[in-house]
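One chain of protein is taken out of this complex; the other chains stay put.
Up next, subunit A:
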């Protein structure tokens, strides 16, 4: 079963000097970790929304909390306990929070294979974090519209892959504080909206924003655009 781990900062976390390299190597070697990348700090995030056919691009992340997503990892674990073991071993479980989200298979039809790239260093430059937003006008993206958006992205080389996540009710939060492993129900922010998926995008900022503004989820929620850190080795 596939899980996305959101690596999130947490002001209440305990400072740790441990670098994630050992963690990456260990779980790569076991074939559990499929891929993952750290993101540039949240200061450079953009949030894209489409309301009444107007594209609204705002600076900053979708949630205005002190904590934010610092990276993601995609893993293949036997069950939640194994996913928890993987998440708990990450240094950011001590310094921040790890949110575990089961991935949902979403069949959008032919020509839309949601196969993320492999390896440590994805070709993509951006991660789009799709998010629901209760305050958005009622709008349910049609499967065909999403499929068309994916096909267009694949054809133009913008869309590199993505994952659709199971609802936030199935999120599990893992933290290490002191000697204790804290496993709790829920997502890293208790806001009314929730992350519903991720997509990998290639292109320059403006191209990425243009492409994301056509994502159906920009209408029913928002899309946070985040650049990958490139100094990661």
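Here is the rule we use: contacts are C-beta pairs under 8 Å (C-beta built on N, C-alpha and C of every residue); 3 or more make two chains touch, one makes a residue touch a chain; residues count from 1.
The rule is short, and it goes like this: contacts and distances are computed from a predicted model.
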| item | value |
| --- | --- |
| Complex member absent from the view - protein name from UniProt, among "Multiple sugar transport system permease protein", "Sigma-70 family RNA polymerase sigma factor", "Acetyl-CoA acetyltransferase" or "Phenol hydroxylase" | "Sigma-70 family RNA polymerase sigma factor" |
| Touching the absent chain when the full complex is considered, from A:106, A:154 or A:181 | A:181 |
| Omitted-chain contact residue, chosen from A:17, A:64 or A:169 | A:169 |
| From A:20, A:38, A:60 or A:102, residue that would touch the chain that is not displayed | A:102 |
| For subunit A, residues in touch with the removed chain | 1, 78-81, 83-84, 100, 102, 166-167, 169-170, 172, 181, 183-186 |
